[in-house]
Structure formats: structure tokens, C-alpha cells
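Heads up, one of the protein chains got dropped from this complex, but the rest are sitting where they should.
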């Protein structure tokens, strides 16, 4: 007798009922989430809200990759950490919090700095990657790794009152980070080292949107069109969605062999301020 | 000697440093938050993320008003509750969670259903009200009460893949809920009783935005223009901001005496389905 | 007039209203820029003196939002008209937006449509 696919636990039906009755979601959508694996790189201001909603929605396997420990200055926006977890590894603090939300999913805390030497191995097991980091070199590394592994990369960024959200390397023709930004910005414009400030709710909006986009991709609800969302918390119309170029045949990372311009250098990933271990406090 | 205003705890400087260095925020903004009081009505899908970011940002006094208990079906989106708090009062579950985030603020769990008989007394002590409820009668009640108390009302709503956000009764000329919707919608359109379904991250986006708007109002960062934000998670451009009418002189709730049309009836607040105690699961 | 000008419009429904329109959120329409009297909604007949003296004027009346609502009800609505209109006007609880602005700031039903206008009908949400 043929067996219909079903959820792993009988309790999953009441737990996820509110989303399973949605149009085009259903039992099939829930099963897709249950079977999905997601790597969240960075357990800071973006990673915390993203992890909350991925775990609550029932994504079956979630990796949390970060090498930092919780500090008092994080609590203002990194909502999975709290006064009691100050000093603890961020991945353990975050993993404990989302396991309390959902004990039925597999949570994999990985307390390592992601670098060019380990990125492929760390990210290979996962269907989808969330970039919740806060520095330019790691953004290039994650994009290049997502291209090599053929994984979509849901990338969030936030500073001061502003945020950005983009899905890279998605579908047949979605661009990668290098397609849009072939060269890094001026170091003076990238305040990962100097202190720029951040309003917590701004990282909250972008982080939740990262979880939402990931859920849309995993359940097949995403339309696949490449867009960049800009958020500006103090503007009268705070959101703007931009239509983006397709993948560039000349892109050094994702272009067509023979047409590619330039090459990817290891040196691209060396943090240009403060040494090789960037601070992921996004 | 004149004493400059300062934060209550020496630890508040590292805790809130990332937002205090923002343009137009500063120590003054943090002191405004510390002195502010906010009532969050509904500790469900909207209330949970809103409470997280209000508490993390250092709002000095936060009331949580809800009469429900935590159920397994809530966990999919109500991120302050977890498997361990199933069966507990939502206000106690939420209060315990945000106290762990910030032990320096005053959290007031109020386990009561808000009704026309107690709304004025319950909400009078607070500078600002968040509507995180999920039914039409309570939305009218909160708007009318906000008008009578002269408080801004940051109102969020979400169902299925959609959300809405609006600030009512704000500033000199901001409209109230009745200015925009003088009469309730068709009961058939308001699925507070029947099950419409909701994607958790949609309530997350709207709830975080409610906290953000509240923080903007309390710190003086809001421009005061009346707008309605529409969110549609599956659209290519998911956010739309609408320019709204000013307060209506003819509004039964906030209009000018002598020009008002109609009157507010107690019966407006009787839930038209399922009895007088609406279910606040927003 | 020998040629009929048309306005191309984008009409969008949200907050559950799309369920009344074949569960389709976005519709593109082409409406004549000028509506003959015969096609206008006429629950209350025009006063006789106006009718007799201004035939050509009324023939050249521009297509407005009131006509659009009438048109949507007649041609696109697939379900339960009482949830969209209330007599000749829009049902309470529905907000009409003209190019991202509350229609009350634009003259409500009397707003004359232009080519490229975007009209949105939303039902207030309240849930979770």
C-alpha cells in the first residue's frame, strides 16, 4: 500500500495548523519545511529573530554558526540572548532558546568563525544559507560559497536606521553578491569596525524578513524574481523594492567559464580592519 | 549645582550604547524611553515581537494585557511563549521572558479581558497603547479609549499572508480608527472566529514594526504624518505605504462637538461571533 | 467622437476582498475615458430638468471611481456583491486607495480616472 507523506509527530498538526491551512502551503508545505535544512551564519541582531521564526515554523534542521560570546551590549537587539546568558557562547545561548520553542527540530550550534578554509565544509550539508553577519569580507565569502555549493543565500544587513535584504544565487538566473558589487566598497564606507550604531527593531524587521523569505523559498511560495529590499526606518514610506539585474556572464564567481572577468582572491576575505576574525554582531 | 538627567543604572550606558550613538537619538532619546510607559494589549503573534523590542530598547514601564493561556497552536508564531509555558497565562509567560531580557524595566502583567467597563481604567496610566489584538470589536474599543485618553494607538493586524500597520489618534490631526472605518466590516469578512490561518513571520514583521513606531514616537523621531502600511508577504513589492486622511470633524469618536455624525454604542463592542470574550491570538 | 479613448488601470484587492474577485489580487482593466449615460449606474434617476438640458454634457462625463466600482461589481465580481457594495457605494470596512492615497483626499467616487491610475480596495484586517 502506498503511504502518504506525513508529519513526524502527531502534535505537529495542532502546532502548525495555523500555517498549514494557508492557500498553497498545506501539509505539503509543512513537510517541505520538516525536511529542510538551513544554516544561519551569525547569531546576532539579524540571526536571532530569523532563528526564532525558522524554528517556530518547523524547519527540520537548523545550524547556527558564530564564534562570539554574549555581551551586555548585544541584549538591546539580539533577542535570543538575555542577561542570564551573558558570557555564554552565542550559538549555545541561541540554540537553547529555540529548542525551548521547538524540541522536535534538530538544532546544530557550531561555535566556529567561518573562513575560506572551512566555509565549504561547514555549509555543504544545508539547503539554504542565511547571511546574518556584519562585515564585508564574510559577505563575499558566503556569496562565493553559496555559488560553489549551488545554494540560495538570503542576505540581510542593517546599520543605524537602515536595512537591506536580498536573495543571492537563487534560481536559474539570480545574481550573486559579486554580480551586483564586483568590487568591495570603500573601507571608509563599511563601518564594521568603527561604531555606526543600530536601532534594534531595524535588525528585527530585516531578520524576520530573512526567515520569511527562507520559508517562502523552502515551501515553493517564492516567485524567484531577483529583488533588493531597502528599509529606512525614518522615511515616510520606509520600504522600497528594487528590480535587480540577472546573473552576469562576466561575474568572477557565478559567470560563464571563458567570459568571466577577474578572479577571486583569498585576500578578498581578509578583514581589512581589525584582523582576520570579523565581529558578527549584525 | 544643576544636575543633568542621566540613566538609572550605570550598566545602561553599555546596554543601550548602540542606539544612543545614533543621530537624533542620544542620551536624551534613551531617557525618554526610560521614562515612558506603554500598554501592549494582546500577548499573541503581534504582541510577542513588539514586547521583545520594547523591552530590549529600554522602555521603562510596560503593561501586558491579555486573558488567554498559552496553547501549543500559539508557539508557531508567539515567540515569547514556548513548550514549557503551555497552559500558563500568556501575560505571565511573556512577562517572565522580557524580564530575562531586561531586569531593569518595570513589567506589569494584567491578566484581564479588556472591555468597555475596564478599558479606561486599565489604559489610563500609559503614554502609548499598542493594539496587538485580533478582533474588530476590541479594535473599536481601543481606538475610542485612546481618543478619550488622548493617547496614540499603534495598531497592527495580520492574517494569512497579509499585515497592516497604522498609528491612530496621533498628533494634532491624526485620524482614529473610526475616521477611516466609521462602520465595522461585514462579519463575513472578519475571520476572527472562523479560522483564516496566519504565517508566523507575517505577525513578526508587523509586531516588530509596531515596536519600532512606538520607539519613534516616544523618542520624537516620528514625523507625525498619518499613513497606513500594507504588507503582503507574497507580492514582489511586499510593502506599500498609503497617505491617510486627517482626523474627521464628523467622526463619532474624535470629531468636533456639534459636527459629529452618529454615536458610539456599547453594542459596537459586543463580539458578533462567539460571545463577549474575543480570542486575542493575533 | 470617432475614436474612443481608453484608460488602462491597475486594480488590486487585498485583505480578503480578492476572494470576491476570483481569488485574483491584481487585475488590469481598460475602461473608456468617457461613459455614456446609459451605462452609468442609475439607482436614483437624474432630475428631469438636468436630463433634458444637458444631454451632451452628460454624454461627455468622464469615467470616475463611482463608475469603476459599478463596473467591477457588474463585470469582475464573482461572489457575494453585498460584501463589496452597499447600495451604490462601497461597503463599510473597505478603504479605497487612489495611487497610494486615501480616496477621501482625492474626491472619493467623483475622482476622474486617468490612464495608468492604480486603484486598491482593501478590507481592514484585524486578525492574527
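Each chain carries a letter (A, B and C) given by its place in the written order, and its residues are counted from 1.
Criterion: a contact is a pair of C-beta atoms (placed from the backbone, for glycine too) under 8 Å apart; a residue touches a chain by one contact, two chains touch by 3 or more.
Since this is a predicted model, take the numbers as computed values, not measurements.
Trainee: What shown chains come into contact with the chain that's not displayed?
Mentor: Among the chains that are shown, those touched by the missing chain are A.
Trainee: Pick out which of A:12, A:127, A:144 or A:162 touches the chain that's been left out of the picture.
Mentor: A:162
Trainee: Looking beyond the chains shown, say which of A:135, A:169 or A:219 touches the absent one.
Mentor: A:135
Trainee: In the complete complex, the non-displayed chain touches which residues of chain A?
Mentor: 42, 44-46, 77, 132-136, 139, 157-160, 162-164, 180-186, 188-192, 196, 198, 203, 228, 230, 232, 235, 240-245, 280-282
In this section, only the chains that are shown with their structure count from here on.
Trainee: Distance between chain A and chain C based on Cα centroids, please, to the nearest Å.
Mentor: Inter-chain centre distance comes to 43 Å.
Trainee: Can you check how far apart chain B and chain C are, centre to centre, with Cα atoms defining each centre and the answer in Å?
Mentor: One centre to the other, that is 34 Å.
Trainee: Between chain A and chain B, what's the gap in Å when you average each chain's C-alpha atoms?
Mentor: For chain A versus chain B, the centre distance works out to 28 Å.
Trainee: Enumerate the residues of chain A that touch no fewer than two other chains.
Mentor: In chain A, 23 touch at least two other chains.
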